[in-house]
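Removed from the display is one protein chain of the complex; every other protein chain stays in position.
Lettered A, B, C, D, E, F and G in written order, each chain numbered from 1.
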């Protein structure tokens, strides 16, 4: 049942050709989801102005390029994550104004309608930068000001303390760390805002591709720390954006 | 929005006090689920006659007894799984005609409306009997004839082969096994019907409370084997019942 | 002891050259399996008409091609799973009428003798398609009608609800999902037929190559869900076929 | 160096008995943390009015009672989590006005200074209630309005959809679920606010005491989901409170 | 089909009332396993004189006592493993001549018919003694001479070297060790006979209830080491007995 | 201290230039291991005639070739395991009479001095053949007759039963199986000789590279099963050889 | 061969009743370990004066008391770890001067001969105190001065920084921490001495009984951190003692 058939049904009620009882019976089984889903999506899109996102890892360069191009054509901002330079070449051919962020492995097009709030994105070591940059590029495209703080691992805690003011002024803080994943706990103890921890697959041996960092973050002794999946800079930025936007609505 | 308010809305359409366009907008956000959910549940219940089920493990004897009593009062068959004898005492006080199955740790009340199809429930060793009995009692209450075959572990494969005729005539076979969990593969190779494997938490050392059996069953080389959670005799019986009923509809 | 030697033995009994006691002793040690096995297989094959299956992953293209060719020569339908395009080239040279299904990574030859029953094959995301297609191609070759429903992940549950009618009419439903593996539970709650869950190795980080989805499915709160090994689309289709055929026998 | 010795040092500078260069050298090694830590804590406490929290699980009833009593004496609100009824008896003796929340296993004293924002706390099944209640009681004491929505597991997704309006109006949503942990993904797809997922140790067999739910939540396909440790209702409420307060500052 | 019905069938062949062709068809489906299984079991029992074994862990004292009593009545030696003193009391009532081995947690009755060969049973520490004693008691009852060598952990390798002669003269060596499980590798390097390693659940922390020892033994750099399940002293003794008996046949 | 210096010391005692007390003190710290180790090794080598073995996986072709060549020059038989065809080319250049076994990935030179006893090497599927062949080639070079039985997976248990006579006559049985690793249990139940189980890394998904098969074998319900590391055909053959030789000494 | 038989042998050489060649042959097989082992142990004991240690966890109170008593009778200091108060009662009866340390669960008798060097023992939270006290009590009895620093978790890093001077002056630092196990990394970054990390089994949910802390510590980004087993305060103290003693020799 689409909008047309719904109008037809109601017209029949109006004309009295079916009773309200009969219409109730039909509506109780209404597959309204098709209708409702589209509308809700549309409403949300209009209200939030959040960009469209493509996860490029499981797609061929050609597939990503075509999807990217069609989305960009609608005028909204577009983000492709986990994109290789080969994928960018394909995207660039169809969407020449797209931009590649090589460290973040992200392609963007357009920009946020408005920018509200500010977050900090911390990385424990230089190897965590790709994940941190994915988070930073995502948040900027979604309309949040980002301060990047790099190389502030817990083995040199003074370097972190020097940034206390910046941290305290953020609406939310994203902390990317591999190895023992201890940085979010230390940061969480310094500030009174939500800290979103992103374990990275950096390390060797018993780091088990990020699992050690993940467990460390889940067991954080700071109660303002929540965690996303290993290397999921995008997801951290998404939630941080929601928090920052809400704080400045 | 319940049935009453829906009738009201449609009456307004009928009277012309709101337009069909306005009614469409309201209906697009219709919380029809409350209405629809109840009805569907009712329909399903009436059609299938499947019993109500209570998972007693996380409830106090008093809670289980009260829920059991109210369900039994509606006339449908009732099953409580993972019930201790203490729980049965509480149930028995409120529902004197309830029956306790001590090996299966199950309480039943009433019986299936009709019985269609037949399954076999195998257990590899005597320690697997509680899980096998939970499956058997469940299937019988749900309306399936059950043949129990016990103590047919793979270390004595001849004992199993002696039951080949029984196995071949079943609509579905439930195989409960701990330790190495090899029995479903052997059974699966003997028959041409679905085999539902239930790993049990029987064993010691590197059985890891059923995980070894679970992995063995998931890696079965017989393609007609599917698996449920460790010790989940109830779930195996539920699916086996669906298969047996469908085969005799 | 083959059929000939058995006949000889019985002839000796008939002639009285050995006693029945002596024959009993010999028959008690009878290696009847060689005889019996072949016969049973033959009977099953004639009765079910199910195709022959080759697991191509552990074989060279040349090996797969030769086995495929010999099976096809007997007139039965043949399926090779996990076949690369390189393997198909080798198969195609020997069996020109074979067909390649690139998404499913499957090669088929011939078709089912009869088609009975219908199943639905759902995939949560586009990355789950190879596994879903392996299931769909298998079921079709084994003689079941298949409805494919794609991209109905739980983060957009309305898309799934729109297919409720299709789901309710299937004899069995195969649900392929990676990441959190939540889709089978949601589907299981909507329908009253067996749901076979296939975890896929889609995801990153803490998905641990499908283990997270596997665990999610094993812990499903819907009792009509059973599970097969990660990426085992073939196994899911095999069991779904048995269920669908039995329901329409 | 405490406040007194610092004043002494500065007095010496004022008197000219040490040079500014000498004072700089001493201050560069200043253990200001003792001083600074207390002050910052005091400032934060005055500004936020957040309650003091005691984790009672690792403490004797007497220890918890004494700490609770001293904290309550300062006039701030106090929360003790993971408290048995035995612990409450001890607390009650010293702090008669304390309140016990048996399902949440929490003891509270006092109330939030102000209440800002609103969150929803969902639980998939009745067994998840203790964790959900810990979250709800915490958030209320910290000054957030809480809507509790219970028994909305994914196997009956219509029950969840009926609460869509409530969910959409929350500043943040806490979702507690054991078994397959699928509920946060479904909720995340329905709303545009942060969803904080709390895996619970509910389930049996391959739920591995909450690990299956944890992995499911970390692999959520909804980008607005972040995760806390198993059974950590308190931590989820802490972050949800920060988000809700910031949204209404 | 039992022995009687088989004789009947052959008699019919003899009389000519059925043809050899008809008898062949019937015999091809012969459920000979019931017949054959019992006979083979009987033969094996008569030939080997190996005792009957009861795994008492999953049985009530009464159940174990009854089984034990019936087995003992047949005159064979009987072994019950994992038996508590409470179980022994029950056994002793029915079978007064049974003997309890408290360290080994084993009950024995009777003795081996003959004793052939000799093995050594080593334990790394005093905590490994229960497992080592289960192995020693088993092997002695099965008819092997046992030399016990205790407290020869790898942290004091000289103690082990002092027993080199004894080790070299054994037909097989059982090594029970928890913690790091290193002893079998050292022993394996000293001798030219099979070493059967038994990981014990001794240790704490990252010993993971014997899993660390198990992994260490599986990765042994000595090629004459094979491994049984954690704490499985019985299984190790069973295989060691087979080796020792064969060496002296 | 080598043989020369020991003789010198004893000569001094003989001459009376040092006392027996002084000599005792020196000998108590005697580094006799260098002396003793070489001698023991020599003795063992002369007695057993067992070949030298090279694990080629961690070595370059050139390194393996050089070691192989020097060992072969001493006249003993030589075995290199895990050798690629590239490694064989290098070996062949220096040792032209060496033989390559491509399925076993092994290189051999020479032959056993004597052949005693017989073992059976079973493989569950064709993918297990490389491991089974490594075991078979090793055992033959070490001087044991080998019967190979292939493709007897538990899903077709009749094929296995047809080989019962061969199995019963072996001194030891090696069983190589991946996937669920159930075959050793079934074999162990059929025979009264030691069964050495070799899990193979065959399978996909939740086989976890052989870990599922390993766990299955460790939890075998047949007490005559011991286990070696995943894919360790060599180790299984080494122990089987010791057993077979001892049985025919 | 003991000291007497060795003297006899040498006397024979001296007398010329056996040749030096014959004596060499006998000595090459010399079981010198019994002799040598005792002597070395004796020497070490006299030189180091380190106490005797009893691991009480796997022993009955009576066993521990008897061993303790006999050790104490020799005059050396004695330490029993993992001792319950029940065990202490038994010890106290036989050794009245023994002292119980209830938090450390340790019993000591006597004191170190000399005290050299100093270490710091840190605990992240109050729940880590039992492990930290076991380390502290051990080190003191072994002869090292100990500074205890408690409740310096990484969520309040200023508290830790206030102790920087104490930390820098220690010869070695033991850090006990559960949950995320991050403290050793932060401490390691502050000092230039060895840091021995002790994961504790404190925490809940995904702490997995200390495994999360263990992994965090193994992945420490500070290169001066080494790790011992979960809850192994004794082992940490043992190594710290060796380091501190060596630094002041």
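Everything below uses one rule, namely that a residue touches a chain if its C-beta (ideal position, glycine included) is under 8 Å from a C-beta of that chain, and two chains touch if they have at least 3 such contacts.
Keep in mind that what you see is a predicted model, and the values were worked out from it rather than measured.
Only one residue from E:91, E:182, E:196 or E:228 touches the chain missing from this view: E:182.
Remark: the omitted chain is touched by one listed residue; of D:13, D:57, D:94 or D:112 this is D:13. Mapped onto subunit A, contacts with the missing chain fall at residues 126-127, 156, 158-159, 161-162, 164-165, 202, 204-207.
On the side of subunit D, the interface with the absent chain consists of residues 3, 6-7, 10-11, 13-14, 16, 20-21, 23-24, 27-30, 32, 35-36, 39, using the contact rule stated above.
In the full complex, subunit G makes contact with the omitted chain through residues 44, 48, 53, 171, 192-194, 196, 214, 218-220, 223-230, 234-236, 238-239, 242-243, 246-247, 249.
We adopt the following convention: only the chains that are shown with their structure count from here on.
Matching A-D against the pairs in C-E, E-F or A-C identifies E-F as its interface repeat (over half of contact pairs the same by residue number).
Mean C-alpha positions place subunit D and subunit F at a centre distance of 59 Å.
Once the centre of each chain is set as its mean CA position, subunit A and subunit G turn out to be 50 Å apart. Contact with two or more other chains is made by residues 36, 156, 161, 205-207, 211, 214, 218-220, 229-230 of subunit C.
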